[in-house]
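Missing here is one protein chain; the remaining ones are kept as they sit in the complex.
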Amino acid sequence: MKTETKQTVTASGTGSSEKWLRMYRGMEMIRLFEEQVNELYTRAVMPGLAHLYIGEEAVAVGICDALHRDDYITSTHRGHGHCLAKGAATDRMFAELLGKEAGYCRGKGGSMHIADPASGNLGANAIVGGSAGIATGAAFSAKHRGTKQVAVCFFGEGALGQGLLYEVMNLARLWNLPVIYVCENNMYNEYTHFSETTAGEILARPAAFGIPAESVDGQDVRAVHAAASHMIEEARAGKGPSFLLCNTYRYHGHHVGDVSREYYRAKQEEVQWKAERDPIKVLSGWLLGEKIATQAQLDEIHSQAKSEIDAAVAFALQAPYPGTDQVGEDVYA
Amino acid sequence: MKTETKQTVTASGTGSSEKWLRMYRGMEMIRLFEEQVNELYTRAVMPGLAHLYIGEEAVAVGICDALHRDDYITSTHRGHGHCLAKGAATDRMFAELLGKEAGYCRGKGGSMHIADPASGNLGANAIVGGSAGIATGAAFSAKHRGTKQVAVCFFGEGALGQGLLYEVMNLARLWNLPVIYVCENNMYNEYTHFSETTAGEILARPAAFGIPAESVDGQDVRAVHAAASHMIEEARAGKGPSFLLCNTYRYHGHHVGDVSREYYRAKQEEVQWKAERDPIKVLSGWLLGEKIATQAQLDEIHSQAKSEIDAAVAFALQAPYPGTDQVGEDVYA
Amino acid sequence: MPEVAVRELTMAEAVREALSEEMRRDPTVFIMGEDVAEAGTPFKVLSGMVEEFGKTRVIDTPISEPGFTGIGVGAAMTGLRPVVDIMFGDFLTLVMDQLVNQAAKVHYMSGGAWKVPMVLRTTLGASRRSAAQHSQSLHAWLSHVPGLKVVLPSTPYDAKGLLKTAIRDDNPVIFFEDKMMFRMKGPVPVGDYTIPFGLADIKREGEDISIVATSSMVQVALGAATMLEEIGISAEVVDPRTTWPLDEKTLIESAKKTSRAIVLDEGYEKYGVTAEIASVIATGAFYDLDAPVKRIGAMHVPIPFSPPLEDATIPTEKMVFEAARAMCKRG
Partner (left out) sequence: MPEVAVRELTMAEAVREALSEEMRRDPTVFIMGEDVAEAGTPFKVLSGMVEEFGKTRVIDTPISEPGFTGIGVGAAMTGLRPVVDIMFGDFLTLVMDQLVNQAAKVHYMSGGAWKVPMVLRTTLGASRRSAAQHSQSLHAWLSHVPGLKVVLPSTPYDAKGLLKTAIRDDNPVIFFEDKMMFRMKGPVPVGDYTIPFGLADIKREGEDISIVATSSMVQVALGAATMLEEIGISAEVVDPRTTWPLDEKTLIESAKKTSRAIVLDEGYEKYGVTAEIASVIATGAFYDLDAPVKRIGAMHVPIPFSPPLEDATIPTEKMVFEAARAMCKRG
């Protein structure tokens, strides 16, 4: 039931077939996880809301596969993908989403706050841009302690609106911190197109602070992985921060309840992304074309992942809620 | 006793001799004003602290001379120069600095909060970078009301550390607001050299948001005026925001009490700036060289300014404090 | 209430009507915030407004709360009347400098020369399973700050009248709307009316105990009052409507009359609104109280996600009922 993927670093996007299959599995796992989340929400079993990552799987997977288990990430309200890709287990994640005691946060955090020290996940954050300081601080700490760890800060392009990001990019460059800022540009800040909220050129922003910045096709896990691997190596080698802009797309609404979307984006746009730029299809196409994997292998990965997810959901559904006596615990350490 | 300078707009730095003499007078006035402030502080007549603008006069004067009286400015803790250049009267300014009822803010603001609606001064601000939103909002308002006013936001290079600035630059560009961001780089954030606090290239920061940016010799009032005039015209013509980086130097300490400065900057550096780059000398040298003015004329300006300042100080010293019954007034409009 | 036609509106509709009427009346009023235009906010409070007033008066912003709040302050100083929309009250953390060091102080620091007629609309309230960063009720912070006014409507009627007063006020006003109340219905007169700030409203008269409640908690208090009635205890429910200015007189008089008081508010109890109000009553009605003033606020924990835990942190009708019963036995 665990999804603690093996995490090895490879020099570039041309690693072994094992690696690509692992990433394929990672993306499948996120997709299936998220479909279940949508299902649980629709069945009114899940409290609150959730922001689905479907469509953006290549970003989390391509980057996290290049990280060590003890490297740090910070995540967002749309954080299930990052969490899974960094090595969290599906059963405890579902349990958290349902507010159960077995969840990663004993049910206290929920979808928007999942955190897991064992896999270096400093936590999802429901304040847009709110984790930029935390990620940069983790990088500061790694450098200060001399551990060679790096930190990845995931955020949506909406977080480019938050001043905090510029403050910490300045600091990361000044202090040469091993942090990679990963901007997931899925083109929408909730219900507003990013062109209405973002002046100038995105890549020029980190560049203005002296931070190397690059953009990549966020639907191509190999491209993401190659770019991220390079940046992570540089960070680990003491060369400081980088910025990776991943162009991607969310298939679903801003959150599970956002179903009538046509006032802010055309159905046709969604259809096209799904048809032409699906990250799982892009990778499977390549895997099959290069004969790295057969369809049967991919199907097997899919069904294994599906069983794991099903078992995880079953586990979470039957898991008990925390007792109300726990409400006062964990306020202070 | 009033210093309400005539405010006309000229197309470039090649205006009439009258204009240059007016600016000369403006710089002299600031210099003499500030010397009196230092004196009042040293004599322990002034409550609190003050941050002297001496050395930076060309920036405020070069820019404000290109503004209309009803254009807006926001200012900083180091704000006397901006305030005078925009057209405030010396008597009420001194009164404010001494906490007297006759002051611009009835004694409630003091040195760090002088404001004057009559000359479009939205106020000095003691939060570093704190007025960036206000200036941008004034520009928003001017555009919204269709008045053709522009807003100038003065700030020190230390304010580049504040995220708010990037948020509002993004907004100013998106909404095409008539605001000019004027960065006064005097090389120090209090007691720390700006190179320790500022990564990358300053001009690249506004440029990243699509804002035209330029740097200018802040000790040369003609250069400042030329650059500012252009930016102000552009803003008035509906072309949106600009950013002007003025390289300058403060001769005194961070504030009047900062007298032992050698641990953060060399005496020699101060001596050199004063000798070689003094804005008043730079302009007088040019005025005399070009025979626009005679030394006698300049001396006359100086002594007139001096009399005005002396009278203003005398006025302020004898002016009464506000009665304590006024303390509860002006909390709510 | 004025003698005009009265309909049932939801709280969201009442807010929208107040805004729309004010925007029709005064061209300097405009709205600015994240997803306020076509989306009409995530709570759909502003639906349809951009269609009527256009994108120059109902303005979508980037996710830059400090930035656009600051722009609001500057715009307010220079001839406009901005209504700044902060999607969740939890994000007030981001705008405290613009609100507290700028908006609240401009008038005073300038000796009355400038003013800041700005309204900041935001939310409070938990129980949406939104966890610790989307559930707080932070109105105590703002009530602590001289220069700000703080409004907490508890009914559609109050929301409309108070919001109009807020927009016409020449000072920065923070207007808190409870997220769970947007769909609550109540009678709202057609057309223009305002409700003055600093005037508490007795939502229900009673003799035995006063329950002072704010915003969302007014309904909880009324529910408890109904339960109390069944056991023969007559509870008075007093809604201050604005925490600043605070109608101390009405609160004290009610407590004097009943000789017992509970103060109920959804913010954290410690150092919260209940502390100020309880202290005002304990002092003002000192010689009339039969029991200590009882405070009931949110538990001193970050608001948890898990439904049973979240429910345990928020005051309930049952808690208020029990507290009142215990106090009345004793008195």
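Note that the chains are named A, B and C in the order they appear, and that numbering of residues resets to 1 at the start of each chain.
Following the convention adopted for this analysis, contacts are C-beta pairs under 8 Å (C-beta built on N, C-alpha and C of every residue); 3 or more make two chains touch, one makes a residue touch a chain.
Only a predicted model underlies this, so the values are computations on that prediction, with no experimental measurement involved.
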item: Where the missing chain makes contact, among the chains that are shown; value: A, B, C
item: Given C:P82, C:P117 or C:G147, the one touching the chain that is not displayed; value: C:G147
item: Residue among B:Q36, B:T198 or B:S284 touching the omitted chain; value: B:T198
item: Residue among B:K100, B:R205 or B:R277 that touches the chain left out of view; value: B:K100
item: Missing-partner contacts on chain C, residue numbers; value: 90-94, 96-97, 99-101, 104-105, 108-109, 131-133, 140-141, 143-147, 243-244, 246, 267-268, 270-276, 278-279, 282-284, 286, 289, 291-295, 299-302, 304
item: Touch list for chain B against the chain that is not drawn; value: 47-49, 99-101, 105-113, 125-130, 158-163, 189-192, 196-198, 263-264, 321-324, 326-328, 331
item: Touch list for chain A against the chain that is not drawn; value: 72, 74, 103-109, 113, 115-117, 122-123, 125, 127, 130-142, 144-145, 151, 163-164, 167-168, 170-171, 174, 329-333
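To be clear about the criterion, only the chains that are shown with their structure count from here on.
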item: Chain nearest the global centroid, as defined over all protein CA atoms shown; value: C
item: Identity of the chain that, by mean CA position, is farthest from chain A; value: B
item: Chain centre separation in whole Å, for chain C relative to chain B (CA means); value: 41
item: CA centroid of chain A to CA centroid of chain B, Å; value: 47
item: Intercentroid distance (Cα basis), chain C paired with chain A, Å; value: 37
item: Chain A residues counted as touching two or more neighbouring chains; value: 160-163, 196-198
item: Chain C, residues touching no fewer than two other chains; value: 61-62, 64, 66-67
